[in-house]
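Missing here is one protein chain; the remaining ones are kept as they sit in the complex.
Per-chain residue numbering starts at 1, and chain names A, B and C are given in the order in which the chains are listed.
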Amino acid sequence: MIRVGVLGASGKVGRAICEAVEAAPDLELVAQVDQGDRIETFVDTRTQVVVDFTHPDVVMGNLEFLVANRIHAVVGTTGFDDARLATVQSWLVENPEVGVLIAPNFAIGAVLSMRFAEQAARFFDSVEVIELHHPNKADAPSGTAYRTAALIAAAREKAGRGPSPDATSTELDGARGADVNGVRVHSVRLAGLVAHQEVLLGTQGETLTIRHDSIDRNSFAPGVLLGVREIAGRPGLTVGIDPLLDL
Amino acid sequence: MIRVGVLGASGKVGRAICEAVEAAPDLELVAQVDQGDRIETFVDTRTQVVVDFTHPDVVMGNLEFLVANRIHAVVGTTGFDDARLATVQSWLVENPEVGVLIAPNFAIGAVLSMRFAEQAARFFDSVEVIELHHPNKADAPSGTAYRTAALIAAAREKAGRGPSPDATSTELDGARGADVNGVRVHSVRLAGLVAHQEVLLGTQGETLTIRHDSIDRNSFAPGVLLGVREIAGRPGLTVGIDPLLDL
Amino acid sequence: MIRVGVLGASGKVGRAICEAVEAAPDLELVAQVDQGDRIETFVDTRTQVVVDFTHPDVVMGNLEFLVANRIHAVVGTTGFDDARLATVQSWLVENPEVGVLIAPNFAIGAVLSMRFAEQAARFFDSVEVIELHHPNKADAPSGTAYRTAALIAAAREKAGRGPSPDATSTELDGARGADVNGVRVHSVRLAGLVAHQEVLLGTQGETLTIRHDSIDRNSFAPGVLLGVREIAGRPGLTVGIDPLLDL
Partner (left out) sequence: MIRVGVLGASGKVGRAICEAVEAAPDLELVAQVDQGDRIETFVDTRTQVVVDFTHPDVVMGNLEFLVANRIHAVVGTTGFDDARLATVQSWLVENPEVGVLIAPNFAIGAVLSMRFAEQAARFFDSVEVIELHHPNKADAPSGTAYRTAALIAAAREKAGRGPSPDATSTELDGARGADVNGVRVHSVRLAGLVAHQEVLLGTQGETLTIRHDSIDRNSFAPGVLLGVREIAGRPGLTVGIDPLLDL
């Protein structure tokens, strides 16, 4: 049993994580801390791993305390730039056995689909991305689709692949989607959807489609639990959950 | 057994139709006619229905002969404008028991998916169209996708439906597709594909997707056979296979 | 503005309907009634249409009152057998201008997809059904899939269509799914899903797929509102929302 604590335990995400930890047979929820609570609780309860979904204003203080007290951390709080990552790394120098995981996206399916798309990209003549979201989304394409297309484009360039073939000579404006480094990206906005993405790869006579569907906000939970289980075995700073997936 | 003849029997499409007729247990292939052959063969063989996939230059002569000889016709040859249709109709006045079917598209799946999209359009907040084709296609969107979107737009307007909701405020050029009368259409071009189309309809908590996949050029055959079986029971001129589908 | 009341207004479904009515520009929520409240409120507030999502034990009393007071009703409460329907019809004889809609399923997408599958079934050589649900579902296949397959089978039989072709001679037990009147049905159970169904129809060179995805419990709301808007124009008893869809 891993002894787990949660920072930001009263927030919406924090509560979902507490529930997920309690439901996992190999994890024990030993401490819940939020604004106004004593962070020393984690020491008192001999917490081994703390999950932090708090706020950019307080997360650095939290991490300094956790590393100093040799408690591993799994962090979903946003706002980490290179300077902050360097600071965390400097703390880890003095406690090199501590593991800190900082990840912008804990949805395993999203991370896997990006990685698979990147791996497959160079084997196919053609590749396009379709992302589909609820109609309240402000940006098109989504950040994930943009990043996916950029990874695909880089993988293809590295492999010496030219652009996808396209004989379009008559186009109604916008029909062929947006161009992200040579990869076409299409954004659908539809009531009844949440967050979905398809990467379509094609070559002579065959296609490969990698589709990710996310239908609720708790899709981060399995990724967080994976981090909790793995971080003790990965001392030092880990950015993103990709390295944990051992692909 | 219906006695069937084929005009343009040596062409690629004609041969495929001959094969399909021969494979059908309720149809008998009694005459094959092509350039240089005598069209009177159809009379000699007491052909009941002739399928015509020939050329705009000769199809009118063919039809005049067939109607005058009281032979039903199923026509996939292109080039029929209003004037030509009116001429055919004038011939039918004198032989009102003859049926002539002229259709631009015999792919039953394509016709059904267009019809279903049109019927469903007014019940959903949102609708978008994605069409996916091989990369040698010159136009984007496809003619079928354009027509589908236009039918959807008309159905929504008739029902007093406003535009699909869309909060996009930051768009990479082209991401949201082309705009056909207010309906967004996305064109994917991918090696390994042939001709595919998806209509996505969405409302609170649910979506309906109507997808059509066409993977070979013979997808017209079932529609042609349907026409052959039905045309004797539909005297006069029928345009498009929709009326035969009894939806 | 239609004046709408809700019976069972404090229940989970009732609250969702109240919200949906309040959000609709052409509807006014004038009365909310639940256990312990006076049903006469609907008369006092001149309610025109009442939505009833209550309980089989009380719904008949509710309907008797509503019909007698010439208030239209849209009913999602379950438990209506032929005897109950006959009783409702007998009340309507005395108030023939009142409309009562009783429907087991208000998800428009589900109803449309069943109808389209039924309409398309006779034009294709092959048809199979795949339904996909969350892993807590007790029955396989789902009731909707069973009904869809039965409708398809009936439509094919009526059109003289034989069974779908199938050359399977070596089968691992269960691979080809369940047999519902000759139509194969496959049940997928997967974490992360809610309720989904695909009808696949195929003929030479082309396939048509009708897919319905339902991802939250509020997918009944648009169907209920459709009923509220249409029922005043449909005096007498209407069973199921199909007739309202004018397909």
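Throughout what follows, a contact is a pair of C-beta atoms (placed from the backbone, for glycine too) under 8 Å apart; a residue touches a chain by one contact, two chains touch by 3 or more.
Values in this document were obtained by computation on a predicted structure and should not be read as measured data.
Considering the intact complex, the chain excluded from display touches A, B, C. Listed residues C:119, C:207 or C:238: the one in touch with the omitted chain is C:207. Touching the chain that is not shown, out of A:60, A:154 or A:208: A:208 (per the contact rule at the top).
Remark: the residues of subunit B touching the chain excluded from display are 192, 194, 213, 215, 219.
If you put the missing chain back, the residues of subunit A touching it would be 20, 107-110, 112-113, 116, 119-120, 123-125, 201, 203-219, 221-222, 226, 245, 247.
Touching residues on subunit C toward the chain that is not drawn are 124-128, 130, 132, 135-141, 146, 164-180, 184-193, 200-207.
We take it that only the chains that are shown with their structure count from here on.
Chain centres defined as mean CA positions place C nearest to the mean of all protein CA atoms. The most distant chain from subunit B is A, comparing centres defined as mean Cα coordinates.
Centre-to-centre separation of subunit A and subunit C, using mean CA positions: 39 Å. Taking the mean of the C-alpha atoms as each chain's centre, subunit B and subunit C sit 33 Å apart. Each of residues 213, 215, 219 in subunit C touches at least two other chains.
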